[in-house]
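The structure's right below; bear with me while I get my questions together.
Removed from the display is one protein chain of the complex; every other protein chain stays in position.
And now, chain A:
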Amino acid sequence: MSGITNLRGTAAPLDQANVDTDQIIPKQFLTSVSRKGFGKHLFHDWRYLDLHEQELNPDFALNKTEHQGASVLLARQNFGCGSSREHAPWALTDYGFKVVIATSFADIFYGNCMNNQLLPIQLNSDQMDKLFNAVADEPALEIEVDLPAQQVRCKAGQFDFDIAEHHKHKLLKGLDAIGETLELAEKIDSYERSIPAWR
C-alpha cells in the first residue's frame, strides 16, 4: 500500500451527528467475502429511494451534482459509531473518499481507517461549522489536506489537526502492520514462554 501525503479535492457535507456503521454500510451487504465493491452500497438507506439501488434520493448530499467526485467527507460528532465492521471504511474508500473530517470519531472505526489508508481528521465544532458553511457557499471549494504538516487548508481558513505519531507514520508510509510485527517474532516467542499454564 502506498502512503498518503498531500491531498486536494472537493468535499461532500454530511451534516449529521452519530452516523453509525449500519448507515455507512447496512448489514444486507455484509455477506460478501471480498473487500471490494462496497462503494455502491455506501449510505444505502439514505442514498437510494428503493431497495434495488435504482432510484437516487435527490435530497441526499452525496447525490447532488456539485458533490460528485468529492474525496473529502465532512461530518459531525461520533462518526462511525456502532459495529466493528471494516466494511465501513472499505465502502468509503471504494466510493472515492480519502479523508473524513468530523468533530469526533468512534474508536473502532478510527482504528479501522488507519488500516485502510483513509485519513480521519478531528476538528473542533467551530472549525467544522466554518468548513460546512464554506462548502455550502461554494460546493466546488478545493480543500487541501497536508498530512505531514497536519493541516487542512482552504479559503475558509487553515486548521491544524492532531494525530498520534504512530498513526501518522502508518498513513504516510502505507506500512504493512503485520510485516512490522513479525519482525518482533522473538519477543512474541519469549512472551509466550512466560504464559502460565491456565491461560
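Definition applied: contacts are C-beta pairs under 8 Å (C-beta built on N, C-alpha and C of every residue); 3 or more make two chains touch, one makes a residue touch a chain; residues count from 1.
Here, contacts and distances are computed from a predicted model.
Peer 1: Can you tell which of "ATP-binding cassette domain-containing protein", "3-isopropylmalate dehydratase large subunit", "Amino acid ABC transporter permease" or "tRNA N6-adenosine threonylcarbamoyltransferase" UniProt lists for the chain that's not drawn?
Peer 2: "3-isopropylmalate dehydratase large subunit"
Peer 1: Based on the whole complex, identify which of A:G9, A:P26, A:G39 or A:G96 touches the chain you can't see.
Peer 2: Residue touching the absent chain, from the options given: A:P26.
Peer 1: From the list A:E66, A:D107 or A:E142, which touches the chain that is not on show?
Peer 2: A:D107
Peer 1: What residues on chain A make contact with the chain left out of this view?
Peer 2: Where chain A meets the chain not shown: residues 16-18, 20, 22-23, 26-28, 30-35, 45, 51, 76-78, 81-86, 89, 104, 106-108, 111-112, 115-116, 164-166, 177-178, 181-182, 184-185, 187-188, 191-192, 195-199.
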